[in-house]
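For this view, one protein chain was removed and the others were kept in their places.
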Amino acid sequence: MPIDAKVVHDVARLSRLEVDPAEAPRFVKELQSILAYVEQLQSLDVSGIEPTSQVGAGVKTALREDVVVPSEVREEALEQAPDRDGDYFRVPRVV
Amino acid sequence: MTAYETVVGLEVHAQLKTRSKIFCSCSTVFGARPNTQVCPVCLGLPGVLPVLNERAVRFAVMTGLAVGSGIAERSVFARKNYFYPDLPKGYQISQYDRPLCSGGGVDIHVEGVWKRIGLVRIHIEEDAGKSIHPEGRAGVTTTLVDLNRAGVPLIEIVSEPEIRSGAEAYDYLMRLKQILMYLDVCDGNMEEGSLRCDANVSVRKAGAKELGTKTEVKNMNSFRNVERAIAYEAERQIGILESGGRVVQETLLWNADQGTAAPMRSKEEAHDYRYFPEPDLLPLDLEPRWIDTVRKELPELPHQVRERLTRDLGIPEYDAEVLTETRALASYYEETAGRAGNGKLASNWIMTEVNGIRNKKGQTIEEFPIRPDRLGALVKMVAEDRISGKIGKQVFEMMLTRPEGPEELVKAQGLLPIDDESALRALAREVIAANPGPVAEVRAGKERTFAFLVGQAMKQSRGRAHPEKLQDALRKELQAS
Partner (left out) sequence: MSPEAPAPDTAESIGRLVQGRERTAVEIARTYLERADRSAARLGTYLHRDAARTLAEAADVDARIANGETVGPLAGVPVALKDNLCTRGVPTTCGSKILEGYRPPYDAHVVERLRRAGAVVTGKTNCDEFAMGSSTENSAYLPTKNPWDLTRVPGGSSGGSAATVAALEAAVSLGSDTGGSVRQPAAFCGVYGLKPTYGAVSRYGLVAFASSLDQIGPIGRTARDTALLYNAICGRDERDMTSRAEAKPVALDDLERGVKGMKLGIPRDLIAEGVDPEVLASLERVAKTLAAEGAEILDVTLPHARYSIATYYLIAPAEASSNLARYDGVRYGFRAKSEDLQSMYAATRGQGFGREVRRRILLGTYALSAGYYDAYYLRAMKVRTLIRKDFADALGRADAVLLPTTPTPPFRLGEKVDDPLAMYLNDVFSIPASLAGAPALSFPAGMTRANLPIGMQLVGRPFEEGTLLRIARTWERTESALRVPPIAAEGNA
């Protein structure tokens, strides 16, 4: 399915990215050319091939023990908040 | 009138009772000051990575085994991507097409019929934080975010659409909760949010094979409300179909106060979660030997306890159901019955007397002041006919506030039964002498008045007279004079 302005608009909404209408045509063009390039993968025969999502799959790894370790960085982390209300992070209201 | 069938599938989220969160070592304790149980990992700071909690996996596997699911030797974590202020990373780590457990079922018992509700799957995921929308203040247009809950481990239990009514849903939830609490993997508290439920509801003409359009109902905060919401929604859908309309697939929020469900406002485009395998976690590989160990170490499940009690202690199914409501109550009963030497009698005492007091006071069985040792001894005295049931109840009342055992109390209070024949005959003579009128009536053939005389004698003896022997003595005295 080719990329057009509407697709870019929809994907931008899905990823919460404001795209300036002046910029949009450029994005459309660039994404089109990239997707045209990656089309070459369609020509490969991948039947029966397992996908690799993690090269380490199958390696025995120990899980974490269920022990509480309080973090000492709470204040340092909260200080970075763009907006705070006491103990809470504050954002414009969710509709 | 066309007959319709209600078709319901339930999605239950249960918080697992691990000490630390699923991917970091923060505490999971409920009710802490906001944003005090957080760390870089669960805050979703740049550069952090998830590390899986072993006990969360164990608890999830225990649950799957308890309900007869197949446990996947390899399951895969996946990212569910969406934006919300209480979802710090902008994605939730969950499981998608390769969940930990598949299949299984929960047996429910409604209107005297046992039925198995199949499960589709159980998977592990992390909880989100809490968003608070301060109400009411004029001009306030903000949301507050507390991330204490972000990262608490959850299991999501998805049932097949085999539930057919609100009542069935209620029983399903009760029994599922019971299993989770017997396993001690979840607190099962809907008010606190450790157990949550969404319902998928549709209707179809009775006998039809195809499923109707379903709606999703959310925001039910108790089992009763789940039951009510399902009943409401089924009726609403039937109403639509009967008038020739079509049911719209949508998400509805239950309003408990009004008893209605309304579509969620601001209908955004349907979520595209863009699931893909979580690259920061390896696939979860479980060895069959380990799964077997977990299976062997499973505590007794409710149905196993019920079977054992009915078999070994000779109580009916109904009693077993009541007495196994919680594991603590079942243990309480078992110990009491053992000491009393009489399963049925112990059952009666607990179901009536103990539960009666507990319900009035809102007490858990752990809080109940009479422990199995004293209750068992009391029931034994009654079972062996050493005191009457009535006296037993008096002693029971006393034991609620006094620490002494039943033997001690009976002696101290002079409650020993009077079953000595001469004492009873003497008592009978006293009552006869004091009630010439009724005595005459009895002699005249009025049997009902005999009960009055028995009552008087009982009263005089402060309930201590042995009922049958007293009646015997009365009759003998009446004849004698």
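Labels A and B are assigned to the chains in the order they are written; within every chain, residues are numbered from 1.
The rule we apply is simple: a residue touches a chain if its C-beta (ideal position, glycine included) is under 8 Å from a C-beta of that chain, and two chains touch if they have at least 3 such contacts.
Bear in mind the structure is a predicted one, so any value in this text is a computation, not a measurement.
Asker: Return the single residue from B:V48, B:V322 or B:A383 that touches the missing chain.
Answerer: B:V48
Asker: Just one of B:G9, B:G64 or B:P88 touches the chain that is missing; which is it?
Answerer: Residue touching the chain left out of view: B:P88.
Asker: In the complete complex, which positions of subunit A touch the hidden chain?
Answerer: 1, 3, 7-8, 11-20, 23, 27, 30-31, 33-35, 37-38, 40-42, 44, 46, 49-56, 59, 61, 64, 73, 76-77, 80-83, 89, 91-95
Asker: For subunit B, which residues touch the unseen chain?
Answerer: Residues touching the hidden chain, for subunit B, are 40, 43-52, 79, 81, 83, 85, 88-91, 141, 143, 145, 272, 274-276, 279-282.
Rule of thumb we're sticking to: only the chains that are shown with their structure count from here on.
Asker: Sort out for me which residues of subunit A touch subunit B in the complex.
Answerer: 13-14, 16, 53-54, 56-61, 63-71, 73-74, 77-78, 85-95
Asker: Under the definition above, what is the set of subunit B residues touching subunit A in their complex?
Answerer: Of all residues in subunit B, those touching subunit A are 18-20, 25-27, 33-36, 38-40, 43, 45, 51-57, 76, 83-85, 131-133, 140-147, 265-266, 269, 272, 274, 276-277, 279, 281-283, 285.
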